[in-house]
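Dropping a structure here in structure tokens format, bear with me for questions.
Every protein chain except one is present and positioned as in the full complex.
Per-chain numbering from 1; labels A and B assigned in written order.
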Amino acid sequence: MKKYLAILLAALLLLGSLAGCAGSAATASSSSAGTSASAAVPEASASASASSAAGSETAKDYSGITLVFAQDLGTDEDANAATEKVIQDYEDATGITIEFNNIADDYRTWLATQFAAGQGPDVYSGILYDMTTDYQAGYLYNFSDLYEQESAYDAGHAWKDTLPDYIRERMYLTDGSVPGYPTTSQVVRIYYNESMLKDAGCEVPTTWAEFMDVCQKLSDAGYTPFGFPNASYGDLSWLWFCNSISNQLTNAQLSAIDVSGNGYAELNEIVKAFEEGTLTFTSDQLKECYTLMKDFSKYWTSDYNGLDQKTAYDMFSRGEVAMVQGMSTALTSLTAAVNGAFEFGVMPVPTITKDTSEYAMGKSVVLGGQPDIIYGINKDCEKDQKKLEAAIDFVQYMSSPDVQLSFCEAINRLPLSTSTQLPDRLKGFVITEDALRVPYYTGISDEWRDYFHRGGQMYLEGSLSLDEYCDYLNESFTTVCEQLMADNGWSADNNYGLNS
Amino acid sequence: MKNRRSVGSVLSRILLLLLLLLTLMPFYLLLVNSFKKETDIIHAPFGIPIQWQFMNYVKAMPQILRPMCNSFLVTAAIILLTCVISLLAAYAFSRFRFFLKEPLYFGVIALLMIPGFVLLIPQFVQVVDLGLYDTYWALILVPAAYQVAMGTFLIRSSIEGISPSLFEAATLAGANDLQILRYVVLPMAKPILATVTIMTGLSSWNNYIWPLVASSSDSTKQISVALTALVRDAVYGKGVLFAGYMCASLPIILLFCFASKSFIEGLSQGAVKG
Partner (left out) sequence: MRNAVHLPYRRRKSFLEIIRPYLFLIPIYALMVTFKYIPFFHAIEKSFFKWNGGNVNTFIGLQNYVDLFHSKQFGISLVNCLKFCLANIAISLTMPLLAAELLFAVRSAKAQYTIRTLLTFPMVVPGVVVILLWKWILSGDSGVLNAVLSSVGLDSLVTPWLGSSKTALFSVILVGFPWISGLQFLLYYGALQSIPRELFEASRIDGANTWQRFFRLDLPMLASQVKLIVTLAIINGVQVFETIFILTKGGPGTATLVPSLILYDSAFSFKKYGYSAAVGVVMFVLIMIVTVINQKLMKNTESGD
């Protein structure tokens, strides 16, 4: 019996692999990530992106050039289809060969290893923090000149002008260089289950006090109010919520920290503020922030320190929690997972008002709202002028308003370009809150995120008291600052790099 | 005979059954959920599918067939290489006395003690410098370099268990080393070789981080990497992933079946002798 089973399995496998190997040429090009140039003749195709590409580059011919493009696109079918189409259109229009590497998992590990051996991809994307770190490690090409010029796919003004102000400002590093061009912004919202809220007799809250009230009512009605993932700093909830609340409560100190007055606290301004005592984690305002969060935590699932974002989404879809924090790109998968079981909506982080805290500035601060999917170019491309030209053209194409629109339609990726209109279903993601001005917990360094998060876990579960937590934060931040100052050559003498 | 059915015997059977069920649980879940849609997986992960969704397999198969071929080649090569090289090395360590024997053995075992991630980048740089990036050589030789250490470790103790009289007889009959290997060692070492085959096969098939960084093109892409990048839509979701995992586990199950056969044969041969 076992023998026959084994033979059957072997036969199946053989058939399957023969079919697979034989059909691999066909299947590989249609379903796998490695696309190759098909038609070199530019066609007037139906897609907006190709027509704008065809219109402006009749002289462009990159045949013979191969660009390696990497992105952590993930496994979503629609996202992959949309990206492959966009790339295919570009290949058709310019004759170039784009080798697209979709690294769904362990993207940063893969990138680090490739770069360490000197063979990083020619073009790749990432979040601001990662692209900044990569630029500082010497991997990336400086975009600052490009920003001043026109983009081939967005004519009529300097490339940088299509970006909203607060995004554009964030792209400049302290020395004036720019690591890449961003194409989206993750706007984070709180997704809420409408039926549960109605059942508990709640309205959608706008202030923090109302929010706590809603949570209490939900809890009384027998629901778990919030699925808060706090397993690791990669789940971002603790860092983001604290960012928003801290900013809402410390607005009065902003001018003291932001000495350059550009409305945003750069890294060296933060270091200076900490070293000089303007910023300290034992301040009353920040203590209040942590206290508010601790009060909030009683409405979370019992194992929040072990809960990750994906599981939180699942719990929301299953109707086990009434609310969950999420990004705009989660809209599609949540809709499919919920499958019509209930109606849900989105709301921003509630505003802290004066009746909750005397320090409240009365406006909410956006969660997320950072430049994202920033396309960067490998510095090694500078060695080959034609390749560099092609890479720049490709980046400008991928970040053009038309391509941003096509992604918006396909997978709810929020476009950045001010000239793109937002469809109705994404209206809830329009940023109405104040921008994040002091990235206390996310904009410093990964190690700081790690310290802050681990300490936060212990504080929330009661292993550390509030004072112990704040002291721990001051201690850890001192270590982090030392490192930053050593790495960047900042000190009190040169005013932490602010005078240049 | 009937009196031997004591309480202890019944209890031990129940215990075995319980352990068996608990152990099979992950496999059962994988199987059952590979036929469900995402929403069913989230809502009722333990249950039998109400509607058997074969679409999951239809979506998964085209994406994984090519990587499975590749993995098949690579795994087979690694197993072969490991068995041969480990056998030779273990033979030397268990049969001869020579200068620096223990340090050299230690040098082999020490490899097992090096944490994997320490080597990831230097290994990769080495492979790129040798011009082996994105080749089968890199995918085969690098993991094999680790497996041979484990293999030698396991095989050596097995060869040492072979009665010396057999070797004496063979030497007196005029056999050289290769003949001894073939006629004396190989038959006796079948069980341990089967174990090494299973362990190496499993480890190579599921090897993830090395193929991730060392290969990128379709002709070398390995199944473990392909599975993490398995494209799926929101409706079938994880079902497609599980279907992919099920398909990918078929060759390994096959390997187990075949390796077990020789395992058992080897055991019965060994058990007769004293």
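Methods note: a contact is a pair of C-beta atoms (placed from the backbone, for glycine too) under 8 Å apart; a residue touches a chain by one contact, two chains touch by 3 or more.
This structure is a prediction, so every number in the text was calculated from the model and none was measured.
*Asks:* Would you list the chains present here that the left-out chain is in contact with?
*Replies:* Result for the missing chain's touching partners among shown chains: A, B.
*Asks:* Of A:220, A:384, A:447 or A:467, which sits in contact with the chain we cannot see?
*Replies:* Looking across A:220, A:384, A:447 or A:467, the contact with the absent chain belongs to A:447.
*Asks:* For the chain that's not shown, point to the residue among A:250, A:305, A:351 or A:442 touching it.
*Replies:* Hidden-chain contact among the options goes to A:305.
*Asks:* Among A:255, A:463 or A:494, choose the residue that contacts the chain missing from this document, as touch is defined above.
*Replies:* Only one listed residue reaches the unshown chain, and that is A:463.
*Asks:* Tell me which stretches of subunit B touch the chain missing from the display.
*Replies:* 8-9, 12-13, 15-16, 19-20, 22-27, 29-30, 45, 84-86, 88-89, 91-92, 94-98, 101, 104, 107-119, 121-123, 125-127, 141-142, 144-146, 148-149, 152-154, 157, 159-162, 164, 167-168, 171, 177, 191-192, 195, 198-199, 202, 206, 208, 224, 227, 245, 249, 252-253, 256-257, 260, 263-264, 267, 270-274
*Asks:* What is the set of subunit A residues that contact the non-displayed chain in the whole complex?
*Replies:* Those residues of subunit A that touch the unshown chain are 2, 108-109, 112, 115-116, 133-134, 136-139, 224, 230-232, 234, 301-308, 311, 315, 318, 320, 445-447, 450, 453-455, 457-458, 461, 463, 487.
Here is the rule we use: only the chains that are shown with their structure count from here on.
*Asks:* Would you mind pulling out the distance in Å between where the CA atoms of subunit A average out and where those of subunit B do?
*Replies:* Spacing between the chain centres: roughly 38 Å.
*Asks:* Taking the complex as given, what residues does subunit A use to touch subunit B?
*Replies:* Subunit A residues touching subunit B: 2, 5-6, 9-10, 12-13, 16-17, 19-21, 23-24, 27-28, 31-34, 75-78, 80, 99, 101-106, 109-110, 112-114, 116-119, 314, 317-318, 332-333, 335-339.
*Asks:* Okay, in this complex, where on subunit B does subunit A touch?
*Replies:* 38-39, 42-43, 61-63, 65-66, 68-69, 72, 120-121, 124-125, 127-129, 133, 209, 212-213, 216-218, 221, 228-235, 237, 241, 247, 250-251, 253-254, 257-258
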